[in-house]
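Here the complex is missing one protein chain, while the rest keep their positions.
Up next, chain A:
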Amino acid sequence: MSDLRVTPLNALHKELGAKMVPFAGYEMPVQYPLGVMKEHLHCRAEAGLFDVSHMGQVIIRAPGGYDAAATAFETLVPVNALGLGEGRQRYAMFTNDKGGIEDDLMIANRGDHMFVVVNAACKEADITRMTTGLPECEVTEITDRALLALQGPGAEAALEALVPGVASMTFMDVGVMASDWGELWISRSGYTGEDGYEISVPEDQSEALARALIALDAVEPIGLGARDSLRLEAGLCLYGHDIDSGTTPVEAALTWAIQKVRRNGGARAGGFPGADTILAQLDDGPTRRRVGLRPEGRAPMREGTELYAGAEGGDVIGHVTSGAFGPTLGGPMSMGYVTAGFADDGTTIYGDVRGKRLPATITALPFVPANFKR
């Protein structure tokens, strides 16, 4: 495992008794002694602290300021970046010429520049994409800051106790705050379906901030195992599983992230990779679609499970891309792709689990309602 990279919190994870695993080129905590199930439930009930320092943090500057950077950035994403208000953040995705998704990311308007957070496994390719695709911009990877996520209904009170002022932020606000741990870049966002924050902190202060947070009664450290079940309950896509270079945003049911201004008839329609495919799918509907699935009984239908229309015979109509047991849901849950005719909520389909066809119901996402402070 010597070729694995580590985050600034690596020693703390080990001190806390985390089980470490390789993930996206990093040695990361998959669970702490509490265990995945209890970590998950704790995050839904109080607050969980996640180390997401493996993700990429990037600043994009243009001589013309935010608007110039955002205008250039719109050549890479089907998202309204120019219309994003100052101090606000938005979900976006890089697309390819076939309309597939190369990565999903968060973009923020920080006044005179754009701040971007990308997935760990994709960050090198993303930075190359931005550097070559935005020649008029200066693209800088931030390598001296850690990234923490504090998630859960207790996150607001916990962080407010350490960094006064964060409670007044609403969902998808971003801000720069002075603190005892240096300048913090805070967004009110996350990827668990819970209220919470993502906090970019100077690397040399990150362990001290993490220790101050977990010293609070409400806060427990949470590993990748619970992060996965939390995001799946929230109906959120995991890149490389639920979305990838072969799935389009329309197939992935991420059309909410493509604002009207970038669609046919909009003031800045198209102009991003794969626009012809994506805009046609928006108008005509995709031939397959990402859906939620609730298997009957307790057996999870995991990634790769083949889906069928009937209990016997017939062709494969889709497959599962993420599947697990939902601790808050109290039962198994899956996401996957099915042929459009089978994608309506309430439709019963069948998953092949170890050679047996088990019924599952197409279910609206999220499985567990989001708890954002809008």
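Things to note:
The definition used in the following text is that a residue touches a chain if its C-beta (ideal position, glycine included) is under 8 Å from a C-beta of that chain, and two chains touch if they have at least 3 such contacts; residues count from 1.
Simple rule for what comes next: contacts and distances are computed from a predicted model.
Candidate names were "Extracellular solute-binding protein", "Glycine cleavage system H protein", "Putative cobalt transporter CbtA" or "Pyruvate dehydrogenase E1 component beta subunit", and the UniProt protein name of the unshown chain is "Glycine cleavage system H protein".
Checked against the hidden chain, the listed residues A:Ser229, A:Ser322 or A:Thr363 yield one contact partner: A:Ser229.
Contact with the omitted chain, checked across A:Pro300, A:Gly318, A:Gly336 or A:Gly351, is made by A:Pro300. Touch with the chain that is not drawn comes from one residue among A:Val79, A:Ala324, A:Ile349 or A:Leu365, which is A:Ala324.
When the whole complex is considered, the residue among A:Gly56, A:Gly196 or A:Pro332 that touches the unshown chain is A:Pro332. Contact residues of chain A toward the unshown chain are 31, 35-38, 225, 229, 298-300, 302, 324-325, 332, 354.
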